[in-house]
Structure formats: structure tokens, C-alpha cells
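Note that one protein chain of the assembly has been removed; the remaining protein chains are unaltered in position.
And now, chain A:
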Amino acid sequence: MRRSRLLISLAVALSAIVLSTAVWAQESSKKTRVVYSWPSYAGPLLPHMYSPSQMYAQRMVYDPLVEYEEDGSYSPALATSWDISPDGKVYTFRLREGVEFSDGTPFDAEAVVMNFDAIKANEKRHKWMDLVTQIDGWESVDEHTFRLTLKNAYYPALAELSLIRPFRFLSPSAFPDDGDTSKSIKAPIGTGPWMLVESKKGEYDLFKANPHSWRGKQDVDEIMVKVISDPTARALAFETGEIDLIYGASTGQIDMETFNRYRSMDGIVTGLSGPLEGRNIAMNSGRFPTDDPSVRQAILHGVDRKAIVKHVFLGMEYPAETLFAKNRPYCDLNLKPYVYDPKLSAKILDKAGWEKNDDSPFRKKDGAPLTLDFCFIGTNALQKASAEAIQGDLRKIGIDVRLVAEEADSYYKRQKSGEFGMIFSSTWGAPYDPQSYCSSMRIPSHADYQAQSGLKMKEKLDRSISEVLITVDEKERADLYRYILTTLHEEAIYMPLSFSTAIKVYRECNLSDIPFRPTPYDIPFERISLPKNGI
């Protein structure tokens, strides 16, 4: 009797818990709040620093002077207009009037100067971007005019000013007493469309619409960002209604199979952005056997890259024929693509003296086998599957590809040291492509530098890159890019694979739309539109 009483009590207790959670589920459906998720919490939100402050959150809170648009143009943000001196060295920005930080502090030229002071004081940390080293002076001309002087006519200045970090603006009232924003700030107060109002490490970050925002009223009052590190857990949270929106890099937020499943489900809206970063495979011109241009060209013709995009990337990325997408500035050059043609590959190799004997499936030249190492991160499923497909294709034309699966550090070490035949690489997307990515090709710490190291024109290429960044002549700039990109294409240094994309997933009863921006970290929550009948 006593045992059955115990069982009954247990059953009653369990029912109570279940009922309480049903109430919880109903409560969580109240809206004007959109729930999103991210793998880690927003971080301390230092406006001029990097990890652990998350880019999506920095972008919500802090504004730039100008914003980069998908077509490569710039739209006004905190600067309504700007002039560039004829020699390309002086940028004069007219600042938007009547703008206030989220705590009501006025935004003016002095605030801009204060932020530039803090960024330049920490120059060492920002050296990866050329603009920081090109800055010669900065001043407030009047309350609403700011002037920036450069050492050279560095044309990507606007692109780098539009980045999510470090050229964004913190309220003077939130500066630390010593002015060093690289260590700490008093509070994350910006002019951006959102204010961070609550943060629970490991759990969530809550943003509220900034009532002072110069962008005006928006549909959504609050954005709750829950911390979900696992893509499967994120998909489940979406299915249970615990998050409303999945948005970001196509390979990061949820897995590709899940996205494709959502594509065919009623009531769920899915979207794919335009091309973002270029995925490619760098071939080492400084190392045997890829030091032979014929081998590199044969590889490019010997791999069915469209099939890889279709079957490995499940059609969620765009097949690439060139290093940069044609929608990037100066990159629409009508370069002749390397089409999949294994017979042509074989012909190129035969002509170059790589002979195939009956006793081995692989070719040889002067007794040396046509064998190369293809390095990738072992835990990266996409890299692994692509590498296996490439190995299979190249075997058919007599090239022996040894797959080298390693952990991330060893892989990056190889990129730096050049100990690879082929290695995965990727461009940086907008607004870095092509200028910043080309700029990095000159630094020995990247796979690109090593891959190009065997080219007889490497020095000229580097010089051209240095020139293209500071020339003021538009035609000369276009010509230089034509030379750089055509040379890299013709020398078959890169095997372009695909252009990555960003995805969005939401239920049509919850959201009407959220547009894509040119980078996956630039999430325009303030542009979310809600269904007319409310949610």
C-alpha cells in the first residue's frame, strides 16, 4: 500500500512539473522580442577590440562613419557626406547632426577624435589593417566636421572605416579614466540601434532598441540572444520555438542537411545570401611537383568542382571560377575559367613529360612520382569530404594525392611554413576583398604568400599590390588589379571551389523578413520586419 502511495505521489509531482512547463512555454511566446542565438555570449563589447567581444553585438551597439553596401558603394551612417582631397590623402567627413549616444550624450567631432585617439594608441593591435598605419593625423574642424589625413592616398580607407571594428564610436561618458579602451570601458554605450541591457554569461544577452537612435523607429523592441554552442541544439531550439531566427554563415549556425530540410517545410522561410567569402585551394608553386605550372593547370582541369559544390556543399554555396566573386570591385575581369576536362588535364601532363606506365596508376617524370600532400583540418567535415573527392578525381588523371588530416594548429603552421602541396584557404569577403586580402598576400604568415613563392613574378606582384592600395588614378588601379588577378589566375595558383553564403531561417508567423548584409557578421536586426497582424 505504502509503495503504491509513493508511486502516486511521484506521478502527481511529475504532472505538476509538466504543467508548470506548459505555462512556461506559453509565456515565452510573447513577442516584439525576437530571440536569436549565438555560440558564445556577447563579451565585454569593447568597441575598438577583438575577441571575446562578438562582432554581431559590436555592430548592434556601435555605429561607423560610413556603411559598406553589397554593390561596393558606401552609404552614410554617422557621416552624412564626405570629401576626398584630389591627392587622396585628406578625408573630410560631415557628421550627422542631432545624434545622441544611447545615454543621451551628444555625438560630435570631439567624440570622433577621442575614439581615434584610443584606436591609434593601440596601433600595434590593429596593424593587420593598413589604414591604421596610413593615418597621419585626425582633428575636429568644427562641431560637426571631422578631418582625417593619411600618409598616402590609401583608397580602401572608406572600406576599413566601415568595418565592425575598430573604427566605431563609444560615448565619451563611457571612456575609462585612462582613456585606454583596449582594456575596459565603463559601459557599452554607442549610437547604434541597440543597447545591451542585460548579459548573463553563458546564458543570454538582451538588447533593447536605442530610443536615441538616428535610424528611427524599428519593428522590434528587444533582441534576446541565447547562447547555444551546438548547431544541432540550435536547430532543436528553433523547432521547439525557443528561438525565432537562425541567421549567419551557412556552415556555422546549423548543418546543411537541416537547412535543406527547412527549405521544404511549410511555414518556414529560408533564404540564402549572395556570394561572400571565396573558398579555394592554394597550390604551392614553390614546392615539387606543384612548382610545375602544367601540374597546377592539369589539377584545375582535372577536378569536377561543380560536383563537389552540389554533393558536398549540397548546393548551398556558389561554384567559383575565380579567386574573388565578380561582384567584388575590380574583379569582373572575364577571366577564362578552368573547366572540368580530365582529357585536357591528361594532355597537359603528357606534354609536360609526366608519363604514365601500366604498372602504376600514377605518373612519373625523370623517375619522380607525381605525388603531392593535400593538407586540411581533420575535424572539418566539409574540408575532408572535398579533399576526398579531389583525391578521387586526380587519381583518374594519374596524380597521387596524399591526404594530410591534422588538427588546426598544425594546419595553420603548414600554411605559414609552406609545407604543403595543396591546402585550403579562403578569401575574407566584403569589404576586405580584393584589397585587404591582396595586401595580406605580401606577408609570409599566409598560405597565399607560400603558394605564390615560386612564381618568377612574385616580387612584381607584391609591388603591384603595394601600388594598387595607394594609387589615386582609377584606371591605373583597375589595370593593376587586372594584372594581379590575371597573373594569379593564369599561373593557376588557386583552385577556386565555391563562394560561401549566409543563411536565414524563420517562421513566417513570427517574422516577415530580415535582409542580408554583405558579411555574415553584419546582422541588421533593426531591419527585421514583423507580420502586419503582429506576433
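FYI, contacts are C-beta pairs under 8 Å (C-beta built on N, C-alpha and C of every residue); 3 or more make two chains touch, one makes a residue touch a chain; residues count from 1.
In this section, contacts and distances are computed from a predicted model.
Among the names given as "CRISPR-associated endoribonuclease Cas2", "Disulfide reductase", "Nickel ABC transporter permease subunit NikB" or "Acetolactate synthase", UniProt records the absent chain under the name "Nickel ABC transporter permease subunit NikB".
The omitted chain makes contact with just one of the residues A:V141, A:V197, A:A233 or A:M457: A:A233.
Remark: the omitted chain is touched by one listed residue; of A:E406, A:E419, A:D479 or A:D513 this is A:E406.
For the chain missing from the display, the contacting residue among A:G98, A:G202, A:G216 or A:G267 is A:G202, taking the whole complex into account. In the full complex, chain A touches the omitted chain through residues 3, 6, 17-18, 20-22, 24-25, 39-40, 43, 50-52, 125, 128, 200-204, 226-230, 232-233, 236-237, 239-242, 406-410, 412-413, 416, 440, 443-446.
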